Each structure stands twice: as structure tokens, then as C-alpha cells.
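Sending over a structure as C-alpha cells; questions will come in a sec.
All protein chains of the complex are present and in place, except for one that has been dropped.
Here is chain A:
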Amino acid sequence: MSTMDQTPRSRFSVIDIVKTPLVVAVALIVFLLFLGEYLSPGFASGQQILRLLIVAALMGIVAAGQNLVILGGREGIDLSVGGVVSLAAIIAGNLMAGENSGIVLAIVGCLAAGALVGLINGIGVTLLRIPPLVMTLGMLGVLQGLLVVIRNGIPSGRAAPGLSQFVTQPFLLGLPGIIWLWIVIGICMAFLLGRTMIGYRIYAIGSNEQAAFMAGMPVKTTRILLFVLSGMFAAVAGICLLGYSGSSFANVGEQYMLPSIIAVVFGGTPLSGGKGGYTGTMAGAILLTVLQSILTTINIDESGRQMVFGATLLLLMLFYGRGKALRA
């Protein structure tokens, strides 16, 4: 009397679909584009949208790592991403020093630095059992100090022309390389989370760490890996940011910490972890970028934008952030 093939109850419901974070985010993006166009004609022009996408890609790449760490649960969060972005921009700028020949070395160096920061974060969180919030905040402080020492207050390093071109100039089908890179990262993330056992493991650990452990999953290794990936994604964003701005300047990465978290939550991954995915996060990153741009258009300065972002995160927590009690 197996009833395995029982017809499932129809789970199609318009309301459910409309309520998914991805749909909400996309709807808001469209709304904001119209609003921007209304406030300042030309806001939603093709060129302008392309520019917005480049900026969104930078934020989105940082958010990919943030997304992984948050999915892994146990209050997972990486506050050090901004520091890693800055650090990578500095390292890359100095290693390539405006020469295309230094690009490969720069990429390798930055990824290694990002991975190292992530590894230390991961070890602190798993083996030393330091709460992620504290661990990564402390790491952020260390990185900020390190940056001051390295730079000594003077902007240093220059992007190689090839890198700047990759980030800002059309590369394929009129889109710059960074957008293609982001698309590839999006596909890789979807594959990782949905079609690999590491993905299953990430969700399992985020949902019920004890059960994951009892099923033989390497809980600590996986969690360390998440922090390492987060450091590496932030490093990639740092390199791209250097290409975008030409040279690295004071705390260039700092602006990414809060938005990377908001993008993840906006995209439907609750801060409690265990569910969600990267597609929504990508939409969240675009949404935040458009919002940022509109705020700039209507002459709200950086501090005002920060306030709007902070309030957005708190507001989001009301809708998505709090994990609903699961029937288990």
C-alpha cells in the first residue's frame, strides 16, 4: 500500500508566488526604475542601467560569499567582507601597478589573501567557538588597522588597463566582462547549492547542525569552507572594484558590508540560515543599487543613504528575516 505516487496536492498559488522574495525584489526594481525615470529623465536609459548593473555586480559578488556564510546557519554572518574588499583592492593595485602583465599575479595574491582571512574567520568560529558576529567584526578591525599601516594614508597602486576595460567596457554582446563574471558566478552558485552534495550539506548544517553531524557530514570543515569562500568572493569584488575606480582609495570596501547583508535577506535567505539561495540575492543587489542611485539622484548624501539602508534591513527583518517555526 505504498502511496508514494499519490498525486500531490496542488501547491500552485498565485499569492505564494507573488510573495516570493525574488518576485517582490524584481517588482520593486521595476518600480524604482520608473520612479527614477520620473524624477530624473534618463535615469533608466540603457547606458545608465548598464552602469547600475556594474555597480550591482560588485555588490552582488560580495553578497555571494555573505549568502553562503548566512546559509550555513548558527548566526553565520561575515562583517569582515568590507575589509577584505579594501585589502584586495590595495594588494591588486600594488601588484599590477598599472601593468597588464601583473594581472594574474594580482588575482592569485588577492584570492590567497581573501582565503586566508576567511580561513582565520572560519577557524575562530568553529574551533574556538567565537560567535561569527564577534569574530568577523574583530577581523574587520584588524584589517582596517592593517590597511592604514600598508597605505600609510596615501592612495597607492593603479589598475591595469586590461582590468579597467574588463570592468567598464563592453566585452561580449555589449555587456562588460564583470557582468558576465557575475552571471557565471550566479550559475555556479545555483549549481553548487542545488546540484552538489556540498550544497545539500550547507543547507543541512544551516537547518539542523546536530542532525547534519549525526548523518556524517563534516560540519566544521564545511563551515570553514563557507568563510573561506566568503573571503575569496570579497577579494574578487576588491579586484573588480579597483578596475572600476582605477585606483584604490581610503576604505573603498567599507560600503559593502551592510548592503551585502541586506541583499541576502532581501533575496529570501533569512539570517537564521538553512534556506534561500543566490538568485534572490542577485535581485537584492540590483535593487539596492537602484535604490542607492535614486537616493543620489534626489541629493541624499552618504549618511542619509546609510540610514535608509539600515532602516531597510530592519524593515526586512519584519517580513523575511525571522525564521518561522517549522513543524518538525
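Quick note on the criterion: contacts are C-beta pairs under 8 Å (C-beta built on N, C-alpha and C of every residue); 3 or more make two chains touch, one makes a residue touch a chain; residues count from 1.
We adopt the following convention: contacts and distances are computed from a predicted model.
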{"item": "Identity of the absent chain, which is to be given by its UniProt protein name, from \"Sugar ABC transporter ATP-binding protein\", \"YedE-related selenium metabolism membrane protein\", \"Fumarate reductase iron-sulfur subunit\" or \"Heme exporter protein B\"", "value": "\"Sugar ABC transporter ATP-binding protein\""}
{"item": "Touching residue (missing chain; options A:G124, A:P176 or A:G274)", "value": "A:G274"}
{"item": "Touching residue (missing chain; options A:A212, A:V228 or A:I262)", "value": "A:A212"}
{"item": "Contacting the left-out chain in the complete assembly, out of A:A27, A:I198, A:I298 or A:M317", "value": "A:I198"}
{"item": "Touching residues on chain A - with respect to the absent chain", "value": "1-4, 6-11, 194-201, 203-204, 207-208, 210-218, 274-275, 326-328"}
